[in-house]
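The complex appears here minus one protein chain, its other protein chains still in place.
Letters are used for the chains, namely A, B and C, taken in the order the chains are written, and counting of residues starts over at 1 for each.
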Amino acid sequence: MSHLIDVQDLRVSYHSGGRVTEAVRGVSFHLQPGETLAIVGESGSGKTTVASALLGLLPTTARIDGGRLAVAGQDISHASERSKQRLRGRVVGLVPQDPMVSLNPTLSIGKQIGESLLLRHGKRYPGLDADVLELLEQVGIDNPALRAGQYPHELSGGMRQRVLIAIALAGEPQLIIADEPTSALDVTVQKRILDHLEQLVRARGIALVIITHDLGVAADRADRVLVMRQGEVVESGIAREVFSAPSHAYTRDLLAAAPAFGATPKPVPVETRGAAPLLEFDAVGKRFALPRGQHFQALQDLSLAVYPGQTLAIVGESGSGKSTSLRIALGLEQPSSGRVRFAGQEIGGLGWKQFRPLRQRMQLVQQNPFAALDPRFSVYQSVVEPLVSFGLLKGRELEQAARQLMEQVQLPASYLDRLPRELSGGQRQRVAIARALALKPDLLLLDEPVSALDVSVQAQILDLLRELQAELGVAYVLVSHDLAVVASLAHQVVVLKQGQVVEQGEARQVLEQPRERYTRELLEAVPGRRLAVA
Amino acid sequence: MRLQRTLASAAILLALGLTLPGCSPSQPDAQAASTLKIAFFSDNTQLVSIDPFQVYWIEHRVVLRNVVEALTDQDPQTGQIIPWLAERWEISPDAREYTFHLRKDVTFSNGEAFDAQAVKTAFDSNKAFAAELPSTFGATYLAGYDHAEILDPHTIKLVLSKPNAGFLQATSTTNLSILAPESYRKSAKERSLGAVIGSGPFKIEHYTPESGLKLVRREGYRWASANVQNKGDAHLSTIEVSYVPEESVRNGLFLQGKVDILWPRVPFSEVDLQLLQRNDATIQSRSLPGPAWNLYPNTRNERILADQQVRLAVQKAIDRKSYASTVYNEAFPVVDGVYDVTTPYFRSQGTKLAYDPQGAAKLLDDAGWTLGADNYRYKDGKRLSLVYNLAGKETPGDVLIQDQLRKLGIELKLKVQTTAEWAAANAAGNYDLTFTYMTRADPIILQTVLDPRSANSSTLATNTYAPAVLPLAQNLFDAGLTATTPEQRAQAYGQLQDLLIDQGSAIPVYERVWQAATSKRVQNFRWSAEGFAFLNDIEVKP
Amino acid sequence: MSRYLLGRIAQAALVLWGAYSITYLILYLLPGDPLSIMLSASGMEIDALSPEQLAKARAFYGLDQGLLERYVNLLLGVLQGDLGQSLTLNRPVTEILAERLPQTLALAGLAIVLSLIGGVGLAYLAAYVRWQPLKVFLARLPALGFSVPVFWMGLLLIQVFAFGLGWFPATGSVGFESLVLPAVTLAIPSAAVYAQVLQRGFIDVWREPYITTAFAKGLSRAQVQARHGLRNAALPLLTLIGLQVGNTVSGAVLVETIFARNGVGRLVQEAVLRQDIPLVLAVVTVSAAAFVLVNLLVDLLYPILDPRITHAPKVT
Partner (left out) sequence: MTVLQRLIPVAGDAAPWRPRRRLQRLFDQAGPLLRRPGFVVALILVLFTLVAALAPWLFTQVDPYATQPSAKLLPPSALHWFGTDELGRDLYTRVLYGARLSVEAALLAVGLALLSGLGLGIVSGFIGGRVDAVIMRIVDVLLALPGLLLALAIVTAIGFGTIPVAIAVGVGIIPGFARTTRAEVLRIKTLPYVEAARLGGASWTSTLLRHVLPNAWGPVAVLATLDIGAAILATAGLSFLGFGAEPPAAEWGTLIANGRHFLITAPWVSLLPGLFLVLVVFSLNHIARTFEEIQR
């Protein structure tokens, strides 16, 4: 048997509280040594369950109901813990999803890598220290001798992910499972790390299974892809073939929804000539005081203007100052320098009370729809809250307004009665948008509005936002790290890097003919480019 | 190397195994045989002191009885005063001058001689201390003492400024014991913590408050009083006293044989008694001289108990027989008077203390207290409710009385207080019923409780009597105090006891019997007149 | 670092002073005149004395000062290391404490050690065991541990281990053996708290992704638990140990009464009843100082156990 992995008709279900959920329903695939396979799917597709099963690390509530799951020729579907343990590390390695929480915070990273080496080479392995340094160097960490003694919290996310790769490599496995390996990282970092991982794996002839929701990642990196949906494989094959000629409707839908592939809808152009800007930043800067008289310059010299009915996007990676600028616009932070005007009115030094009337015209849609709604409030309570706070409507009128808002965000009125936990992520974001629209604002500030959502849901929300703009003539300030999202919504783009403006201008011009190197880097880092370009 | 070590340890074990049986029967047992272990209940935490003059805590007086000695002793059977450190004495006809002829062979444990000067030092030091702290307990024994005259090295005359018929008995108590002059050179605080040097058969080795104390035998002791059978050195070499507040732990220690004498303040309950007897313990009992455990009413300020009929109804409503058998045991004596039976001049009150619910109900009905719907009695819309102040946690006995009174429609409110609050309430008269007791083998002790002129709490003493009765009682106290013949004393105290019961001014509840359980090892446990033990008579068998 | 330390010590001193003052205030509000207690202690009551005699007695006990005057004097004394004179025991408080404190320290010390061993051991076992009935049983055991009144547990232990089996002495203050039962009694509630918190810690840590990372390395369950689970799960425990100091003192009051041990706990209980203000103040100050000190130590120890926490500004 030359298959490194051979999965036949695998069925896994979760049992908790008397309920049974079938997570994987008859999945079959195989993997050759040295091959790269991408398992693609949205949340709930069962892709993570498959990865856990391959590692023999299914949670105690999971049960393998049937099928065969062979790793390196050994069926581990009903194997003992001991035999599964022997496979882990030395046959199958793992690069986990979120590097921020996947390293033990109380052990130095050198020790954590060393642990894998000791498992591989035995307790008295003499080359331990040298190997740790070598691995750190190989995964691209500067100054390995210093880093080995540091703790995870002293490292950036990208570096932590590299350490995790080093840990996986230390066991010299035949297969590495990378579970959404870079979704928590900035795009440029994401690209560099994936490139690095790919190169390391290739050089050692290690097979790679990438678990991802991102079609772009799959398209760029995999030899073969497996598209999963609700526990079943809908399509599989050579990556290039699947993406160029998807046979299943779901794959087609996914491709259509993914902004990186082809037909991204473009924003409706808006005539702004002669109009007065709604929101205006004039050389705005923000300094935060640090202990011991030090300062941190979060934002420097930002000037921008948002016109009614238009979308301005602020793009940047973490630490770029894009959130700070949003908070300044909302009056949650005071600018250290420069002026901020809303509808001609200076809002820089306004107190909470003075700002309050303006809030009717300016609302925020937050990043994480899962935390943006009070878990105890019904949808109705959440949606009408601003109306109640401002005392605008009462009784039946309030109820009618709620129905209308639900219509606007395309949710059935019966959902008004639901609690947030009874809604999906996309539905929650619609509720959050409805709440923001309740006061009929002129300007909506969108803070990464779709980053927490699945690809197909992202597309729907973006559609909704575009339609609302056309319908209501509301202006948007969109803050995002995702250039594809920006491209589908923005008229104007500001690119920020470490608090400084890198590039600024018409969206078409900035995204299609970037003048600055950083902007180009950002664009290239968007997954799926390789395939799209090719 | 390793083997060597193993061999070595095996050898040590072997050696231990061989030597242990060889030495154990002789040495440790001989040591144990002359050590007596006593477990009392808790130490006095209010007044930390074993200075004989200050001590009222009877557990301390038990110990002191065997460390320090007095001029005279008292016969436990007859109550007669008999010679001890004084061979004989004369009392002047006006009972103001007491001339004591001292033994000449007595020394204190520090080597100092016992002589007239030592006695004078003792009495004068005590007088000085009483002047400084008039509240101290010994002051009542010393009442009336003016000065001492040394007639010769072994004859001393103690002169009183006013009559004190109890003075001779006072000279037999631990409180007026004669300490070595060295003790009086030390401060009262030092004496309180153990600097007590006496002429007794034992010496205090150390005293740790709330933990325990240790006595060791004094060699060359030759001057025991007639009460003691053993005229020479004590049989025991060591006595270890520990204070164990938890009853079940104390009992357990005794049952396990870790303690030879189990000596709690409160008599044994029936179940404990049976348990102890099943385990071959001997129960030693003696009524403590002094007032019985009485309740004292507050008859003033138009309180409910101002009505003599109500007081007498309470007197009849208490089932003393049932109290004795329920709270303690079937064999427990039923209280029969104001004093416990061991007090000289005790007079039985016979049927006056009998349980008579019908009589009580009739008295209450006649007094206008009628039963209400809730089975309590009411008069003019006011409930027959009596406040009974307790110093510390209630006992089962208190609750039993509460229920007995409830059956007659009298509500008894048990008010648990700290000793401080209790004392304050007594002084302020904020009570209907309260209690107090003192131990001394002379009826004069009642003056420290019920004679407003010399009582610890004059308010309590005054409140006990209806206004008209107070002078009568004081006359009787005076008659008892100034009496020069036993007959006069008997008459005065007899009348006083009758008066207190007939007036309902003292409501006896139970006889204050002191019980100790002694293990099979302990031989010849005997009580002194005041309810203490002659520890130099005790022997322990292996 | 030193600046942090100074601030932290100042804060500790402030807390100590607060504890002292609150206690003084409460004690001063106690009903009844301390004099009448002391007089009644020696068999005499206050109404039996003439005013001159009263004044004399008041001066004898040093009670002729006002509320504030006495407070200031006591506080000044404390600052000079003099805790004053016990009103009823006739001795300097420092002397009494020197005599009683070792007893309680030994008891509390052993109890803390036992409770840690017991609590951590139980939680560790509960986290390791996978047979569900046993796991559930072990998980519920701590709740039982602090559902039982301390004094009752003490009496039961005495009945079983002292009187029934005869393994340990029931009372006494001599030797290590007499320390075992009281320390176990005192340790049980704390151990239960530790076990429960640690169990919760294990449950939380067990869900952490780094545990998956550790498993994926090929470590066995026991290795994962020992190397990656325990330390992270035990971090909340450290704070708790500091907080348990107060409970241990409270427990000592009961335990020392039951086991007839001569420690500070019993001393202070009786001192409260006697209104021996200097003595109570001293004991409260000492136990508050212990509390503050232990918590200070915990704070300083934290960075060693958890590298994420640092009191020094980061040097980058």
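The rule we apply is simple: a residue touches a chain if its C-beta (ideal position, glycine included) is under 8 Å from a C-beta of that chain, and two chains touch if they have at least 3 such contacts.
Fair warning: this is a prediction, and the values are worked out from it, not measured in the lab.
> What shown chains come into contact with the chain that's not displayed?
A, B, C
> Considering the complete complex, identify which of B:S34, B:T208, B:S237 or B:S269 is in touch with the unshown chain.
Hidden-chain contact among the options goes to B:S269.
> Which of A:S378, A:S424 or A:S456 touches the chain that is not shown?
Checking each option in A:S378, A:S424 or A:S456, the one touching the absent chain turns out to be A:S378.
> Give me the chain A residues in contact with the hidden chain, please.
Residues touching the hidden chain, for chain A, are 17-18, 330, 332, 356, 359-360, 363-364, 366-368, 371-378, 380, 382, 385-386, 389-390, 403, 407-408, 410, 412-414, 416-417, 419, 432, 435, 438-439, 467-468, 471.
> In the full complex, which residues of chain B touch the absent chain?
On the side of chain B, residues 246-248, 251-252, 255, 269-272, 274-275, 322, 325-327, 392-394, 396, 398-400, 402-404, 406, 413-418 touch the unshown chain.
> Just checking the interface: what residues of chain C touch the absent partner chain?
11, 14-16, 18-19, 22-23, 26-27, 29-31, 140, 143-144, 146-152, 155, 159, 163, 243, 246-247, 249-251, 253-254, 257, 268-269, 272-273, 275, 280, 283-284, 287-288, 291-292
Please note the rule applied: only the chains that are shown with their structure count from here on.
> Averaged over CA atoms, how far is the centre of chain A from the centre of chain C? Could you give it in whole Å?
Taking the average C-alpha coordinate of chain A and of chain C, the gap between them is 49 Å.
> Applying the document's contact rule, which stretches of chain C touch chain A when the two form their complex?
Residues in contact with chain A: 130, 208-210, 212-221, 227-228, 231-232, 235, 305-308, 313.
> Under the stated contact criterion, what part of chain A meets chain C in this complex?
55, 57, 60, 81-82, 85-90, 92-94, 96-98, 101-108, 115-116, 119, 151, 153, 164, 167-168, 170-171, 291-292
> For the complex, give me every residue of chain C touching chain B.
Residues in contact with chain B: 30-34, 36-37, 39-49, 53, 56-57, 60, 88-91, 155, 158-159, 162-163, 166, 169-173, 257-260, 262, 266-267, 270, 273-275.
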